[in-house]
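Rest of the complex left out; these chains stay put.
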Amino acid sequence: MIDSAATVTALEQRLLKAEDELALRNLMVRYGLAVDCADIAAALACHTNDAVYIVSSPKLGRDDCDSNDLKMEGHQAIADMLNSEMHQSLVPNCAHTVGPYTIEINGDTARATGYSRLYHRETDDFKLMRVSINEWQFVRHEKSWLISCRESRVVGESEAQTLLLNAAFSH
Amino acid sequence: MIDSAATVTALEQRLLKAEDELALRNLMVRYGLAVDCADIAAALACHTNDAVYIVSSPKLGRDDCDSNDLKMEGHQAIADMLNSEMHQSLVPNCAHTVGPYTIEINGDTARATGYSRLYHRETDDFKLMRVSINEWQFVRHEKSWLISCRESRVVGESEAQTLLLNAAFSH
């Protein structure tokens, strides 16, 4: 019986890891859905209270683009960005699509690395405003997962290359 | 022994849910593969007999675009659309790519909400004809899943915002 119980426990741990990966895939997408309909409460609910969110060149593709990083720390800072004219001017004509990405889970923390694209509808055309490399960090929270950190950098930046190198090596 | 049997049964139910999610991810993509090679039988096999499929502004990006919804009910109506000049004129130079999306499973029914993009090759360039918000409804059918309803709306429509709000809140 001991062997059998151990077998079932091992299976349960493996199953939990698969469930975790599926939950993380849904979590990353849910944030995108939330910001595209300006559901700020739903967007914040994807993050830990002290989540860090870094976006390089946040105004890329606009006339007033500058190349400084936007760094947000905590729910209020993320809410402020989502309430800003910069974000609100895109809604409802934007699509924040994430993926593909690799996911690595280590117990109660996890990391995803991959791509995202921001589209903007302009009458009957769709402009690809941004293609980014992203690194997400996650923590397990009760029975679900939350984003604790996200760094989003435009393709071509040297820091974007660093994010890619970190993920490509780790397998 | 009762505890052990209950444990295994609980594991089996959790595993089924993970398998369901993977099957649903494959199902949504298979429909895209089928329509891009005009394999109408394969496309219909992804749907229940009485599936409903709503596409807003189905001719977006074309000269004769109008903004009425196209509503199809049942296999014959979906086949008629796939056999129409509107669809056939795109093949083989089209790519119907779905994702990313969130998936929610409730027993024998499920819902996915997310994005899709339609690309059209024009000689050596690729035109992004459409970026949509989609809601898929699924039902379990024997050992697999079928699409019972899909609503596809262009980014920016007010009804697209409703689909996003429905999904962003539900977690």
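Letters A and B name the chains as they come in the text, with residue numbers starting at 1 for each one.
The criterion applied here is as follows: contacts are C-beta pairs under 8 Å (C-beta built on N, C-alpha and C of every residue); 3 or more make two chains touch, one makes a residue touch a chain.
Everything numeric here is computed off the predicted structure, so don't read it as measured data.
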| item | value |
| --- | --- |
| Identical protein chains in the complete assembly, only 2 of which are shown | 3 |
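Just so it is clear, only the chains that are shown with their structure count from here on.
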| item | value |
| --- | --- |
| Separation of chain A from chain B, taking each centre as the mean of its C-alpha atoms, in whole Å | 23 |
| Chain A partner contacts - residues on chain B that touch it in the complex | 4, 7-8, 11, 14-15, 17-18, 21-22, 60-61, 65, 99-103, 113-115, 128, 130-131, 133, 154-158, 160-161, 164-165, 167-169, 171 |
| Complex contacts: residues of chain A adjacent to chain B | 4-5, 8, 11-12, 15, 18-19, 22, 25-26, 28-30, 32-34, 36-37, 39, 42-43, 45, 92-95, 97-99, 119, 121, 124-126, 128, 144 |
